[in-house]
Structure formats: C-alpha cells, structure tokens
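Take a look at the following structure, please.
All protein chains but one are shown at their positions in the complex.
As written, the chains take the letters A and B, and residue 1 is the first residue of each chain.
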Amino acid sequence: MAVTLTRERARAARPRGARPAARRRAVARNLRAHGFLAGALLCFVLFTWYPMLREITMSFQRVHHGTTSWVGLANYRQITADPGFWDAWRNTLEFTGIALVVGFVVPFAAALVINELRHAQSYLRILVYLPVMLPPVAGILLFKYFMDPGYGLFNQVLHALHLPGSSWLAAKGTAMPSLVLVSTWGNLGSATLVYLAALQGIPGELYEAAELDGANLLQRIWHVTVPQTRLILSLMLMLQVVATMQMFTESFVLTGGGPQGATTTVVYLLYDYAFNYDKFNTAAALGVIMLLVLGCFSALYLWLERRGRED
Amino acid sequence: MKPNSSRRFAAVALAAGMLLGTAACGSSGSSAGKPAGNAADGVADGKPLDPNATVTISIDCAPGADQAAGKANYADDIALFKVKYPNVTINAKPYVGQCEVPAQQTAEYKAHDETGAFHAYFTDREQTLNSADAVDIGGYVNDQTVPGYSSMLASVKQNISADKKVYALPINYYSTGLVYNRDLFKQAGLDPDKPPTTWDELQADAKKIAALGNGITGYEDYSGGNTGGWHFTSELYSLGGKMVNDDGTKAAFNSPQGKQVLQRLHDMRFADQSIAAAPITQWADAFPPLATGKVGMFIGAPDVVKHLIEVLGANKDAYGLGAMPGATGPASSLGGGDLYYFKKGQTPNQIKAEIAWIDFEYLTPDQGQFNFARSKTLAGSSKDPVAISVPQPYFWSADSPQIQAITTSLKTNGNLPLTNYDPYVKNPTTSVNEPPAAQQLYKVLDSAMSGALTDPNANVDSLLATAESAANKILANQ
Partner (left out) sequence: MATATRTLISPVQLSRPRGRRIYRAVLALVLLGATLAFVGPLYWLATGGFKSSQELVRTPPTLFPARPGTHAFTEAWSRLGMGQLLLNTVVYAGGALLFQLVFCVAAAYSLSKLRPVLGNVILGMMLGSMMIPAAALVIPQYLTVLDLPLVHWNLQDTPWVIWLPTVANAFNIFLLKRFFDSIPDELLDAAAIDGAGPLRTLWSVVLPISRPILGVVSIFGLVAVWKDFLWPLITVPAHETLNVGVNTAATSMPQNSLIAGLFLASIPTIVLFLVFQRNIMAGLTAGSLKG
C-alpha cells in the first residue's frame, strides 16, 4: 500500500497529470460499481457464504447447557451410525429417480402436445399452471383425501371401474411414488411453460428439412426437437435434481416420514435432528454431507456439459 | 395498458405492506425486563406478589381462535385476576392448533425468544434445561405462593424439578387411558359401561365393532411422526415391558411384551380387519375419525375427549373413558402433562406475578381452569361447543382439599356425563417416565409400528430386531 502511494505521489509530481486523473476516475468508477453491488453482496455474505463456513465449523462442535466445545468427528459418527441416515439417502434417491422420469418426461411431453395443438392452447397453458398457483400445502393436503385407501376418491374411482385399488401413502412400496404424483401435479406447470417457450424458438425449416429427408415423427423429435432444446433440457434436468434432492414438504405434510420410514428424506432427517432431537450440530454435519454430495453432482454436471459442448 | 395498472396496484399493495410490516415488527419481541436492583423490581423473598406492584408479564399458549370457549374463559380470568392485582399487565400470546409444534418450540429456544413464563411438555425437560433459559424458582414457590404446593403428587414434583431445583409449575397432568365411542359399543352389542381392561378384551371388542361395517373400525393407533413410537412405549409399559435397560445404554423393547404389542396390532389390522388401512402419522390425524364416529377405541388421555368435543364439534355424550388396558387388568403406563417454565433474567416481581397468575389460572379450585360455575354460564350462551372439564388426575392426591373441592364443583356444574368416565376415574393408575433419547427412539419405533400396521407380510421379530439394533446405535452415540 505504502509503495503504491509513493509511486502515486511521484507521478503526481510530474507536470502533466493525465494518468493519475484516469486512475482517480477508475477508482471512482469502481467505488460506484461496488456501491451498486453492495446490497446484494451483503446479503450473499450474511445468508449464503457465512452460513456455509459456519455449518462446517458447527459440524465439529457440540453445545451442552449453553457451552460450546470441539468434538472432532463425533457428530459425523453419530449421524452415520443412525441406520436412518442410509435409509434417508436411499429414499431421497428413489424420489429423485422417479421424479426425474415422471417429472421430466411428463412436462416435456405435455409441452410437445400443447405446441402441436391449433386450438385451446392458452386454455391448456392456464390449466397446467393452475396448481402452481395454489399454496403448496393446500394442494398436498388435498391429495391426503384423494389417496385415503378407504373413502379416498382415487380408490373409489378405481373400484367403480372394477380395478384394484392401491394403498397409496399407506404402504411402504407405494408411498414414494404417490408423493411423486403429488409433487408432479403441483409443479409440472412451470416446467411445461419453460419447454413450450423453448419449443417455440425452434425454426420450422428444420422440421421441413427433416421431413424431406424422410424422418418420421419420432425421428423428428429425436433429431430436431431434442438437440434444439438440449441446453434447456440439461439445465432443467440439473435444477430438478437439485430441487428433488431437497424434498421435504410433501413427506412432512402427508406421511410424517412413514410408512416404515420409507419417505424420510435427507432434509427430513436434518429437520428431525435439529428440531425434534435438539441436535443442531449433528444436523449441521448432515448438512455438510449434503453440500458435498450435491456439490460433486453439480461439478459432474458442469464437466459433462463442457465435454458435451466440446464434442 | 394492463402492465401499468398492475404495476401500480403492486406498488400500492407494497407500500401498504411495508407499513403494516414495520408495525408488526414493532409489536413483536419478548418483554423480559432487566434485572436491575430497583425497588419496583421486588425481591426474591418467597412471599406472594405485593398486590400493589406494577408489573408487566408475558405468557404463551393462551387459547386462540380455534377454541372459542377457552378464549372467552381466559379473557374473563385475566379480568378477575386484575381485581386482586390491578397493576399487573398480562401479555398473553395465543396459539392455534397444537401449542408446541416441535420446530417452533426449538426455534424459540434457539432464539431465546420465550415469553416470561413459557409453556412446555413434561417431556421437554432436557431440551429446556439445555437451552439454559429457565430459571430456578425454588425460592419463590411454597404453600403461601402456591397453596397446596407441598402436597402435590410425587410424580408431578419429579417432573417440575431437576437436580433438586424447581423450574416449573404444572398446569395439566394425566395418565394414559382408553377413549372409546359408547354409541358404537352399544351398536355392537357391547356394554358401554364396561370398556375392555385387558388387551385380549380390547382386541375382541374391536373385532365386534368393526363388524358393524360402513367404514367403521374398532381401534386406531399411530405409526408415524414420532407418535407411533410414543404409543408403542405406552402399550409396552402397560404390559410391564421396558424400553431400555436400567442404566439406559441398551434397548430392552425386543422382548416378549414388545412382540405382543406389535403382533396384536398386526393381527388386528390384517387378520381381524379391525384397524383401518390408512396409517395415522401425525398427532392430530387420529381425531377426525373419532369425531365422525368411524372408530371405536383409541389409547389417549382425557384431553382427547375435550378436543373432540370443543375443537372438532363431536357429540359430547358419545365418549367414554376407560383405564389403560394391561395384560390382566388396568395397567400403569406413560404419563404426561404440561407445565410452565420461567425465563431467566426477569425481575423478582415478574416471576412472582407469573407464579401468581399461573396459580390463579391453573392451580386454584373454583378459579381459572377449575372455575366450572363460570364455564357453565358461558356454555349456556355460547354457540360453540363447550366441554366442562373431564376429570383427570390433577396435581394433588385424591383426598386433598383441592381435589375434594374440584370434584364437588364438577358434580354441580359439569355438562358432560360424568359417569361415562367412571371406568377411568375409579381405576387410577400411576405413570411411568419416558426413556432417554425419547424422540429418537420413538422415530425408530415408528418404523416398527408402521411395519406392523401397513405391511401384511410383516415379521414382528425382524421389525423389533431392526429397531433394537438402530436404538442401540443411537444410545451408544449420544
């Protein structure tokens, strides 16, 4: 610092002060620019970056009757010793897996179909977006009634059609797919609209050219539609994985993590440790593990994405 | 020009919102005072509050919008209290639903945001003491400030103190029993005055009730949200089983009693079909089926009956209370209750005033929650249902002057068919304490309960073995 200042002064001593003036202007410009940035930056520091560091330190500490002490890896040992830890990861992956297949394919197919229709397009768009506008808990609680194995509407309809009913949320095997159904119903609207926008950006000539080459419908989808929307698709894929890995509300409201712990997700476990067992530091250790896992996933995504672009 | 008009609308709404927001902001926050040596702050001399003292206190868990009767009673009580202590201001924080949602309670502790007197359940002791926010009130409570204090039941006293210090005052205390629908008993040809007192009888009765058809089931039980493990514990205790070994280091529920609990529930669900298919995974979810007359029996405390009548509008004559069934007759089981802790850092007068208010509202016969004469008057003019208290083991022994006075008042003012509760009242049982790491063990046993109740092919032995190994790991890593 001192060195710069003396150099500054030495230059200022020179007759023509063009460069210091430029420098002063640059400093002023920078100050202004950082001024514009300050509000958002402060929020990032307070609510993202600092908590991240804090989570890491917390995960190596424990609090007893108000005093904090370092405990090494004890929190990590505690969380991994809980058999619920591995179950929670398995459940979360199951949800993510099914939600990807359903929640990725359905909106894309919906967008494809809506885009082909020459009538009622805006009606359909409003329809698919309606559930997005409900308070999520309202939409979720609604399904609690539909999915009751006894009086629930779904089983009543199935019985009326002489089809076997399902246990829905009441059995270990069907609970998670049922939650995917609830969550997809509530959220597919936004993804559909994004895909629709992307589809509308595809130049018609590409389809015409493909048709001239003799490509049938599926081939046109595969060779024109998918490549043309690849970037959006892969971005949505990644956002969706990150979002579904954080599933909590549906389990919390509908199943309480059951039956037999089949819908206890990682975030649910984290919540339990923090707020039901009063073990905030163990919850922080779980948070760190979650950061690492999703961080690796994101890195993998970026790497694949870059490689895909280079090819 | 829609975008513009919408934007203007948004701007107006925003401006309005900001104003309201800051107003809301200003009114929140706790009113715990500074511990200054001021004369107006009073001294911790073990005497009751000076009737002329000027104090502002805060307390949570006042009845909210969903309890019309309770809310009216509470307001009336504050007015009555002010006759004796005209300069005490009570800031009561109402609640809706369940007073202590675990997340929000923990949040309050972490934020050190409790009211001056703050509500908790008996089972929250470890967490409350760990927050280091509760103050020792040993120097304040005696027979002068809380009449009848020294004659409180040992099991109650044990729950309000720790390490020989007193931290709380109880406001509710119960032992678990059996809530049942008398109408369904009659319809099924059972004697509504003789609820089952053993689990074998309960299973047989449930089967008869389920035979009524029309979506009616005989019995229901929890299997999620930590309530499954909680009820498992109750039922295990009622058979004489234990949750953990004597020094609390190993699980002890993988026992003949534990197997009996799960096997019976599994048989009732799948062989007898006397339990409904939909699992009950949250505390409150058990009540609507009871309130709509779809379920015959449920393990619960007297407060369940009150909830069914006042909150869910159920028929007040329909419910009976029996003792907790056991292996051969009424059995002791998990007990519970509510209490108020007192926040650190308050002036002696604030603590005195809070004790005076809690004593008045919850611990004095013919006043507050025991003011059945007033409840009767209010019930007469209220359009909302009122259940004038169901009897339960209050805080004193049956022969204490307090219980005598309360029982007399109930007989003249009660609006519930008291004889319906005789099977419970006449078979008093004692209560057993919760295991260590209770919530974590409950979570583990949720899975076992859930397996027994939702999986037709469940193997009880392996459910319990899995739960046992999980519980042992948890207990070893505390």
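Here is the rule we use: a residue touches a chain if its C-beta (ideal position, glycine included) is under 8 Å from a C-beta of that chain, and two chains touch if they have at least 3 such contacts.
Keep in mind that what you see is a predicted model, and the values were worked out from it rather than measured.
Screening A:P135, A:P164 or A:G214 against the full complex identifies A:P135 as the residue touching the chain left out.
Residues 2-3, 6, 10, 13-14, 17-18, 20-22, 24-25, 28-29, 64-66, 93, 96-98, 101, 103-104, 107-108, 110-113, 215, 282-284, 288-289, 291-294, 307, 311-313 are the ones on subunit B that touch the missing chain.
In the full complex, subunit A touches the hidden chain at residues 29-30, 32-37, 39-41, 43-44, 46-52, 54-55, 58, 112-120, 122-139, 141-142, 145-146, 148, 150-151, 153, 156, 160, 185, 190, 193-194, 196-202, 204-205, 207-208, 211, 217, 220-221, 224-225, 228-232, 235, 242, 245-246, 248-249, 252-253, 267, 270-271, 274-275, 280, 283-284, 287-288, 290-291, 294-295, 298.
The rule is simple: only the chains that are shown with their structure count from here on.
Subunit A and subunit B have Cα centroids lying 38 Å from one another.
If you check the complex, the residues on subunit B that touch subunit A are 102-103, 106-107, 109-110, 126-127, 129-132, 215, 223-228, 276-279, 281-282, 437, 439-440, 443-444, 446-447, 450-451, 453-455, 466, 469-470, 473-474, 476-477. In the complex of the two chains, the subunit A residues touching subunit B come out as 63-66, 74, 77-78, 81-84, 148-151, 167, 169-172, 255-261, 271-272, 274-278, 280.
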